[in-house]
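The other protein chains are all here in position, but one chain of the complex has been omitted.
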Amino acid sequence: MAKKSVWSDNRFWQRSAGWVTGVASVLLMWLTFDTIPQITLGTDADLENGVTKRVPGPTVINYKITYEMDKKRHHEVPVIGGANAEGKSSFQEKEKFFGRDDWSEEEARALLRLGKLGSQAKNCMNCHTLLGNGAYYAPDLTKAWLDPAWGPNGPMQAMTGKNTKEEAMAEFLQFPSQYPTHARMMPNLGITAEEAKGLVAFLKHMSSIDTNGFPRNFGKIEGAVHGK
Amino acid sequence: MANSHLKYESKKLATWYFTFAAIIFGAQLLFGLVAAIQYVMPSFMFEVVDFSVARMIHINALVVWMVFAMFGSVYWLLPDETGIETVGVGIGKLLFWAFAAAIVVVVLVYLFIQVGPADETTIWFIHEGREYIEAPRWADFAIVVVALGFVANLYMTGIKGNRSGIVTVLMADMIAFSGLYLTGMFYTDNISMDQFWWWWVIHLWVEATWEVFVGALAAYGLITMIGAHRKVVEMWLWIEVAMLFGSGILGMGHHYFWIGTPEYWWEIGALFSALEPLPLVAMFIHVLYDWGKMQGQEDAKGLEQSVITNKPAFTWFILNAFGNFLGAGIWGFFHTLPQVNLYTHGTQFTSAHGHLAFFGAYATILIGMMYLGVQGKNGIKIMRHTKSSIWATSMIFGGVLGMTMALTIAGYADFIISRAQWGATWEGYFAGQSGVWYLQGMNWRLIMGVVTFIGFLFLVKDLLSTGRAAHHER
Partner (left out) sequence: MNVMFEPFVDVVPSFFGTLAQGPLTLTIFLHTLIVLPMFWIYRQEKARLEQEG
């Protein structure tokens, strides 16, 4: 009688399936234990001591944030508080956020919490993308804080008649259909002045997260080839 | 349900699950149409049912009807596989009503309350604002209770009755499926942490446990519909489990490229997720191979007849094998490598993949299971196509394929113009949205969406009436 092949034996495949599933699950958990500390929210002390975190603490709203090419990593990374000689975050340069650059850790945390809860309560993710995830009916918000449109010379800031980026964004969030930019408009979601402030803090914080260079070339190209 | 041919209560319960699933499927398509119209005509229902609301119902209804149909499928196949009535089927019926009632309340709240203030009450009672798992926290707990009851029934039945390979796979799979839901049930201020665990639910459902579930259903279908040999089918099933979990679990890395997670995920996500299409190819080959083999044996006996005992269901199973491979496999691979995903991530390209993958991998086979339910309930020995079933199949499959093509073309404009050229700013986004390919793509998507919906109407008509048709063999 011909010998039976292991390759057509159910027990072999059943055991292999069990093994592969088990090891892959264990590896995923191991990787999770490695990743979680790296994406844990940083603290105010980290910012004061110049410690770069992938997800900085909420008081990052007190600092100037830019998005610069990292020579070693070959993509853009958020630079907090201006760049040092090596092009890394120097955590020196502050920037006023709603008139203050001394938001305490508790205050900033409360603001971020209000904004994050607001982003869920107002269902942002079912029109916009956050960190690239969500719906595709409205612009990606990952680096919205750094969008030149909201900057001093940008059309959005001018449209709302406000003097700072954060005030312009908060005004737009409260009365979006008063400031239409396209036929596709943002609806009025009943966002209060306080909630708008929280949402802007949430957006500023999100722009400081190290997203491995996503989105690429954000805000760097002005008036590129028109897409028609 | 008076003149039912069903001997098992478990199968009766399954038909309830299938019926409710079909209703929610209709809601999914309806709100999908609203969202598709809004892309073409942004003022449509503006500040009445906004895109965010329509889309939330569209994707949440998708998840819910599939879960209902999956629970129904298990209750359907359990008596056949184990040879006994499902243990705890009475509790199963009670849980069905609890589940259905909870879903109705959740959807009505989505539709009429829509948004809440920025505090925890919104997350507990309105929605969580997290794509696909928007259900408010109270409903999360209800779902956990229902899932626990369901898994308990499955385990008790599997332990008491004959535990086939298919039942063993389902037992392992459904406990993971239910357990993973827990990882999506917490709130954090940290958006990176939020999305890290969010993917544990979404990815490990649709690219791991749900796929294995489909493998088990396909195995069951091949045995019941064409009389394939259990030993061969179950060997394939174990190979598929090994390949699906082997690639799918660490394939999760392809969601960790850009959410704040370390760079090493690029390599893990790229290589493991690139292997994810392999088991889908295997499943496609397996289904066609077994069909050819069984038909060949029949032909060799000199019998000029099909081996298929349920034509419409088998058609949907074949479309599943093909659609899973095409939508999840090919369209998924298109944008899974980080160097591509850097630009395609979060564009209409993703949406194209989402449509064909969910439809090809899950909707098809679950519709097939509904046809098995109609066959069993009406005591039909050989079930044939009707005009409506052929219209339904071609219009739904053609419609979804058409939407996918349209979205893919819109996606090219989306990512080339707004991502690659303009760097994803507000201005760049709208430059992409006004591209000609984009606008045409969105028009075609709406047209194909309407085709799909008409196909759905034929499907409902057929599921309700084909049981009485005279041309089936009883």
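Per-chain numbering from 1; labels A and B assigned in written order.
Just so it is clear, a residue touches a chain if its C-beta (ideal position, glycine included) is under 8 Å from a C-beta of that chain, and two chains touch if they have at least 3 such contacts.
Source: prediction; values computed, not measured.
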Seminar exercise, completed: Per the touch rule stated above, subunit A touches the missing chain via residues 1, 3-4, 6, 9, 11-12, 15-16, 19-20, 23-24, 27, 31, 34, 38, 52-54, 72-73, 210
Exercise. What residues on subunit B make contact with the chain left out of this view?
Worked result: 246, 250, 262-264, 266-268, 270-272
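To be clear about the criterion, only the chains that are shown with their structure count from here on.
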Exercise. In angstrom, rounded to a whole number, how far apart do the mean CA points of subunit A and subunit B lie?
Worked result: 30
For this session: Give every residue of subunit A touching subunit B within the complex, in rising order.
Result: 8-10, 13-14, 16-17, 20-21, 24-25, 27-28, 31, 34-36, 38-41, 54-55, 58, 73, 109, 112-127, 129-140, 142-144, 147-150, 156, 177, 181-185, 187-192, 195, 198-199, 202, 206, 209-221, 224-228
Problem set entry | Contact set on subunit B toward subunit A in their complex | 35, 38-39, 42-43, 46-47, 50-53, 55-56, 114-120, 122-123, 126-131, 134, 165, 172, 187-196, 198, 231, 234-235, 238-239, 241-242, 245-246, 249-250, 252, 255-263, 265-266, 268, 342-343, 345-348, 350-351, 413-414, 416-436
